[in-house]
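For this view, one protein chain was removed and the others were kept in their places.
Think of it as A, B and C in the order they're written, each chain with its own count starting at 1.
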Amino acid sequence: MAVNKSVAGLFSGPKTCFLRKLSGSASSRLDLSGIFAPIPTPFNSDESLAFDKLEHNLGVWQKIPLRGYLVQGSNGEFKLLKDDERVEMVRRSRHFISKDKLLLAGSACESTRATIEMSNLMADAGADAVLIINPCYYKSAMNEETLLKYFWRVADECRVPVVLYNMPANTGIDLSVPLITKLAKHPNIAGLKDSGADVGKMAQVVHTTKGLGFQVLSGSAGLLLPALVVGCVGGINGFANTNGAELCQLISLFKEGKLEEAGELQRKIMHPNALITRIWNVPATKAVMDAGGQLYGGPCREPLAPVTKEQLKTLIEAFVKEGFLPKPK
Amino acid sequence: MAVNKSVAGLFSGPKTCFLRKLSGSASSRLDLSGIFAPIPTPFNSDESLAFDKLEHNLGVWQKIPLRGYLVQGSNGEFKLLKDDERVEMVRRSRHFISKDKLLLAGSACESTRATIEMSNLMADAGADAVLIINPCYYKSAMNEETLLKYFWRVADECRVPVVLYNMPANTGIDLSVPLITKLAKHPNIAGLKDSGADVGKMAQVVHTTKGLGFQVLSGSAGLLLPALVVGCVGGINGFANTNGAELCQLISLFKEGKLEEAGELQRKIMHPNALITRIWNVPATKAVMDAGGQLYGGPCREPLAPVTKEQLKTLIEAFVKEGFLPKPK
Amino acid sequence: MAVNKSVAGLFSGPKTCFLRKLSGSASSRLDLSGIFAPIPTPFNSDESLAFDKLEHNLGVWQKIPLRGYLVQGSNGEFKLLKDDERVEMVRRSRHFISKDKLLLAGSACESTRATIEMSNLMADAGADAVLIINPCYYKSAMNEETLLKYFWRVADECRVPVVLYNMPANTGIDLSVPLITKLAKHPNIAGLKDSGADVGKMAQVVHTTKGLGFQVLSGSAGLLLPALVVGCVGGINGFANTNGAELCQLISLFKEGKLEEAGELQRKIMHPNALITRIWNVPATKAVMDAGGQLYGGPCREPLAPVTKEQLKTLIEAFVKEGFLPKPK
Partner (left out) sequence: MAVNKSVAGLFSGPKTCFLRKLSGSASSRLDLSGIFAPIPTPFNSDESLAFDKLEHNLGVWQKIPLRGYLVQGSNGEFKLLKDDERVEMVRRSRHFISKDKLLLAGSACESTRATIEMSNLMADAGADAVLIINPCYYKSAMNEETLLKYFWRVADECRVPVVLYNMPANTGIDLSVPLITKLAKHPNIAGLKDSGADVGKMAQVVHTTKGLGFQVLSGSAGLLLPALVVGCVGGINGFANTNGAELCQLISLFKEGKLEEAGELQRKIMHPNALITRIWNVPATKAVMDAGGQLYGGPCREPLAPVTKEQLKTLIEAFVKEGFLPKPK
């Protein structure tokens, strides 16, 4: 396999070791195609972790043909949990999730060594793969070379496959196509979740990584169909927490070539999805989960504030209007 | 027809007058579906307008099943021409373009009165419709209400249909979905060219303007297929200046349901297209036109600088690699 | 004089010619120290130019120890006037302004040739110097080399001195310190009006252009004192249209070393100034001029909308609170 020269040899110890463990051939990569729910972390009213609610929710989602779950992503409030809580969320989730579903775990920290440590703790706790967002606090220092080295070393030392996570709205950094293309050559990097708004970039990545088995997932349900049509294999979408069945249906319609119906469904998703992702975020997802009656949403950890009554009304109207929530009686 | 209340009555004179001229029903709107080439303005070496080269180029493009042409858009260096030159470009182009092709003319100025005057001069010179970009110099003053009033009044007083033009990379302003949705109710506003990177926004606009006959066109060839799949009707794409046939083919593949081939073609377009649009702009388009041997590219007006030798080499390699330029002998 | 090598020889004709006209030594540069009012363009209710109101206003401002006036800057709505109107505003203003006051004229267009032509027309109409903002529509093409060539050539061919104008909030482009430093070596470039928010950048430019006679002016009254303390020579400030006397006083306090009083005055200026510049812009300046009772503000050209009643109330309260408008009776 062609290895990018600028990093080859940088970490000779771990890499050699790593290559013994993994086959490194594209064909052996984890199959990421389908829809993943990036599940929220349920809290009790005192902000402690509510594992009983976690079990309940995963039981409900189990009936949907999801490919798997992302535990401790942005929707999982990973930035608001303590290190041990993050690992515990993965361990408990693994216990409640059936074996045929993939468990991706969000394991990124700001330092390289902490990310490696957290990734392997989560692997030990049952994660099939880890999702790694780039460090972002020292923005001006996060140039392409630094990010390449960061992800390459983490992938080298992590015991399960790595999925890159690009989330420019939260990090203020947009992983470039050349950077992703170089990283796609690492045998332990399986794919990318792109939560940027530019589906053209996803198309470029699919093109530049052709033949490597590298898989691109749309980070937004609002771009799922456009992403599929340019070659992405699925999505990790907050909207799957409230309406996973509809996203699985969208993939089916696409596969069956029913483009008109698919387009119609995609358009109906746009506004409700925007409300619970870009606009009002995690508290809104939890509010819609509560409103649906089947799932537990509950509070977020502060500083995330609950939606206001007015926002809740708008949310419910938007979901009901497009048929994503039953009409309130 | 439902008229937005916040502007109803603002321009009672012209609007009443206008409503007599147009039917106002969605069915009567101009059909904008297909590919438009936003043609560059050919200059002689002294930066004067080269109408003979214009005639030559339009003769070449005539063989491609384009829906029409945009004269004096961003690719036409409209900001670098004098007012009378802008109108003359429309007049001459109309003369060289066959009747069955639509001629859209870029008529925007920064002031409302100048835009109205220019629009009607271009209509008199043969434009079938005008493309209007928002004023952008006084950014902080260009709130939704001001932009609504601007476009509404221009549409009221313009003798041909108006197409909205959203180009955030150049203007620093992104026309919002609510604004576009309100404007779509004006009977003389036929559609939108969106040159933003977010195809999700195009999907939203298609959804919120359903039933109005309002048509959305992708401003970037890099988003053409994703745009089509969410309900857009075509594109006004700089890439059509160098490779219009391929874009028409992409639409055909989409209509025939050949999604795999369409996806492959879309991905091949990404990088060459980025080079002549986002990255190196109009001078790069002209350089590729010259390199192809059939069209006249020529110089841009200063301050736009010609591509460097190194950039030209990269350009040609990128186009040749994907089969969009013949291999140099 | 050391001439930047990358542009030397580019325009040998005009430059040689130019060097005969100007001495090129720093000592001969125009003295720009003091306060300039960037006067608004007065319109009648039908948006035609109101030269009688122009004469009236200049008569009022004449009593203030301003260094001079900027005619056709951003506050002068230069983007909303026709070419001939722009020149006529300079001609008339020159007629009404006494000889001892400098008249700077905003002459920039998007194309190099149009800017040169406009600059010389304005020089003929009586401008002592021209203020040139960078072209900004084709943002991605406006790299340092292109902008260097643009300003250098304009300065070469312009019959009066050039003042650079950096206005990132409106243009989306921030002229860099290295670029300005190179341009400062041109004998016909006298200085810079910096309307950016970073006074540290002004300090850097003062430092890198030391000994060249190049002068930096603050574009915002809100940064006048900080700018003076790092070595700027004055300001071209929208606030001078409504409260020029106070800005002249601020300069006096600074020169007399009365820093505490100067600081107090500077702080009082902040909020009212922000309202009529960054926040509500030209229409707010005109509204405060009208409210003061001595000057004519009048309407702006559309799309610039008049301030609302509520905004007017806030404006007047803010100016009255800090003593910049008399209390309404």
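In this text, a contact is a pair of C-beta atoms (placed from the backbone, for glycine too) under 8 Å apart; a residue touches a chain by one contact, two chains touch by 3 or more.
The structure displayed is predicted, hence computed values, not measured ones.
*Asks:* Among the chains present in the display, which ones are touched by the chain that isn't there?
*Replies:* Touch partners of the hidden chain, whole complex considered, are A, C.
*Asks:* With respect to the chain omitted from the figure, which of A:Gly211, A:Pro303 or A:Pro328 is a touching residue?
*Replies:* Final answer for the missing-chain contact: A:Pro303.
*Asks:* From the listed residues C:Pro65, C:Gly263, C:Gly292 or C:Pro306, report the one that touches the chain absent from this view.
*Replies:* C:Gly263
*Asks:* Which listed residue, C:Ile35, C:Val230 or C:Cys248, touches the chain dropped from view?
*Replies:* Final answer for the missing-chain contact: C:Val230.
*Asks:* Quick one: which of C:Ser220, C:Asn237 or C:Thr285 touches the chain that's been left out?
*Replies:* Spelled out, the listed residue whose C-beta touches the missing chain is C:Ser220.
*Asks:* If you put the missing chain back, which residues of subunit A would it touch?
*Replies:* 47, 74, 79-83, 110-114, 135, 137-142, 145-147, 149-150, 153, 169-170, 172, 278-283, 301-305
*Asks:* For review purposes, identify every residue of subunit C that touches the missing chain, sorted by number.
*Replies:* Here the touching residues of subunit C are 197-200, 203-204, 206-207, 220, 222-223, 225-227, 229-231, 257, 259, 262-263, 266-268, 270-271, 274.
Convention: only the chains that are shown with their structure count from here on.
*Asks:* In the chain contact graph, what is the shortest path length, in steps, from subunit A to subunit C?
*Replies:* Graph distance in the chain contact network comes out at 2.
*Asks:* Going by CA means, which chain is nearest the middle of everything shown?
*Replies:* Smallest centre-to-centre distance to the global C-alpha mean: chain B.
*Asks:* Do the two copies subunit B and subunit C share over half of their interface residue numbers, or under half; same or different?
*Replies:* Looking at both copies, the contact residues mostly coincide.
*Asks:* Would you kindly tell me how far, in whole Å, the mean C-alpha position of subunit C lies from that of subunit A?
*Replies:* Going by mean C-alpha positions, subunit A sits 50 Å from subunit C.
*Asks:* Mind checking the centre-to-centre distance between subunit B and subunit C? Centres are C-alpha means, answer in whole Å.
*Replies:* 35
*Asks:* Residues of subunit B touching 2+ other chains?
*Replies:* none
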